[in-house]
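What follows is a structure written as structure tokens; I'll ask about it next.
The complex appears here without one of its protein chains, the remainder shown in place.
Letters A and B mark the chains in the order given here, with residues in each chain numbered from 1 onward.
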Amino acid sequence: MQILGTSAIAALGLVISFWYGEHNGLLPAQASTEAPMIDDLFNAMMVAVTAIFLLVQGAIVYSVIRYRKRKDDNADGPHIEGNVLLEMVWTVIPAVIVLWLAIYSYDVYELTGKKEVMAHVQGHDSMVAMASHTHSASSNSSDVMLAQIETLSEDDPLVVEVAGMQYAWIFTYPDSGVVTGELHVPVDRKVRLDLSANDVLHAFWLPQFRIKQDTIPGRRTELSFTPTTPGTYPVICAELCGPYHGVMKTQLIVHEPDDYTAWYDTAKVELAGVDPDALATRLSRAAHARAATGGVDIDATTVARVQAQISDLHHHSTHAG
Amino acid sequence: MQIAADANVEALEGGAHGEHQDLRFFGLVIFLLSEGMIFVGLFAAYIIYRLLSPAWPPEGTEELEVLLPGINTVILVSSSFVIHQADLAIKRDDIKGVRLWFGLTALMGAIFLAGQVYEYMNLEFGLTTNRFASSFFLMTGFHGLHVTVGVLLILGVLFVARKPESFSSDRHFGIEAASIYWHFVDVIWIVLFLLLYIW
Partner (left out) sequence: MAQAQLDSPGSFSVNLPDPHGGSTPWQEFFSFSTDHKVIGIQYLVTTFVFYLVGGALATLIRAELATPEVDVVSYETYNTLFTVHATVMIFLWIVPALTGGFGNYLVPLLIGARDMAFPRLNAIAFWLIPPAGIMLLSSFFVGAPGSGWTSYPPLSLINGKPGEALWILSILTLGTSSILAAVNFLVTILRMRLPGMKLNDMPLFCWSMLATSLMVLISTPVLAAALIMLAFDLLAGTSFFNPANGGDPVMYQHMFWFYSHPAVYIMILPAFGMISEILPVHARKPIFGYKAIAYSSMAISVLGLVVWAHHMFTSGTPDWLRLFFMVATMIIAVPTGIKIFSWLATLWGGKIRINSALLFAVGFLSVFVIGGLSGVMLASVPVDIHVHDTYFVVAHLHYVLFGGSVFAIYAGFYHWFPKMTGRMLNEPLGILHFVATYVGFNITFLPMHKLGLLGMPRRVAEYDPQFSLINLICTIGAILLAVSTFPFIINAIWSWIGGEEAGDNPWDGLTLEWTTSSPPIHENWESDPVLTVGPYDYGLARSDAAQPAAESVA
């Protein structure tokens, strides 16, 4: 009878754990190919963690109620100093769980992050090849560009350079020199961001894409993802970068391919060799901060400085290939 | 109750609580090991800086001169043997020997420091020239600070040792402390020398 009861409770606990692991509702929408894999990992961990949580809390509550001292009973409990078998069990089982977690995490990491780096190397080369190709062909027509993009395999990412500065993100499309304060990308095409920082550390975070990378002054870092759902998503600075760290936000707009082409065409006209003032107005959140506090001032000189740095970096990266 | 009796006998003989001499030495050794970790931190940073830099020392900074620091190294390393003589002397209750060897060690330490200052004054780079220069000054400077403290410690012991009954073969923690500290400073220097000048 007691065994039955115990197993029933254990089964109930497991059911709850599995249910909660899948229905925890703790994560935001998924908008990249990476997000579902990471969420599956997260949810699997939630199952394990919920089960352990229930086990421990259950044992505490049960003990404190069941084994509480009764009135007038001043004796001690039984003299039990340990039990080797039991101790083995609770060493080995967590070890196995942890091993499984490590392997699973490694797997997901391979799929979402590490492989990317390999792909980058290839992607990077062909990107440079493409860049030099466009240069030599000296063709600027968007039709030719688009044709080229389409002939390149899926692996060839859209490369955008991202510069973090107090307190804005500046995006440069190296192929055309388009400079914006918001990131526009087409759906279903791999994007590679080349990240840099102009002043202090920042971190580029896309919550709906489950990715984040610090930007480090004097160093280049990168980030890859493939957007899966058109829409507008927040870009957040996640590394403390000064008093206005919290307002260093912008948007990522994922377009349908056609819309993207349309946007890009206009951008090339309007935003290539962009006018610093136009950029400054685009830094909407930063401007917001300026309005709110009178503190941050992203003036024309700052923007000019940033643009100089961006073109420097651009130069650098084309050579580095 | 047998244990109790034993315990009290031991207490009477100074077994349980009387051996503070021994504890102080043990404590000092632990402290120095911990102190050594500051240097380990600095060394590790230096090694990584160097491994990650394309050129070391960075272009425009000359290689360090090895001759003078080499002589300095010989002096400092020998001084460890000198101070060890003081250790041996006090075990023979030879307080005069202690004075002699400690005096000699202090002198060698002072020469080392003078050499260090001379080197500083003849370098072409300054504290903020580049990462190499900064590391060089921080590491040698921090070590030099330890040498200075060591010399002061030795002078302190010498001051106490001017009285003949100050130390004896069974009561000489001050001497032991100063010499273990001196060995510590010496070992750090050897690593530092290898890292900065030889590698």
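As a convention for this text, contacts are C-beta pairs under 8 Å (C-beta built on N, C-alpha and C of every residue); 3 or more make two chains touch, one makes a residue touch a chain.
Note that the structure is predicted; figures quoted are calculated from it, not measured.
Enquirer: One chain isn't shown here. Among A:I16, A:I52, A:V187 or A:I253, which residue touches it?
Expert: The one listed residue touching the chain not shown is A:I52.
Enquirer: Which residue among A:L193, A:I211, A:L252 or A:L271 touches the omitted chain?
Expert: A:I211
Enquirer: Which positions on chain A touch the chain that was left off?
Expert: Its contact residues with the unshown chain are 26-28, 37-38, 41-42, 45, 49, 52-53, 56-57, 59-60, 63-64, 67-70, 73, 75-83, 86-87, 90-91, 94-95, 98, 101-102, 105-106, 108-109, 112-114, 117, 199-201, 203, 205, 207-208, 210-214, 216-219, 221, 234, 236-247, 292-293, 295.
Enquirer: May I ask you to list the residues on chain B that touch the chain which is not drawn?
Expert: 1, 3-8, 10-12, 14-20, 22-24, 26-27, 30-31, 33-42, 45, 48-49, 52, 58, 127-128, 130-131, 134-135, 138, 142
In this text, only the chains that are shown with their structure count from here on.
Enquirer: Please tell me the distance, in whole Å, between the geometric centres of chain A and chain B computed from their C-alpha atoms.
Expert: Going by mean C-alpha positions, chain A sits 50 Å from chain B.
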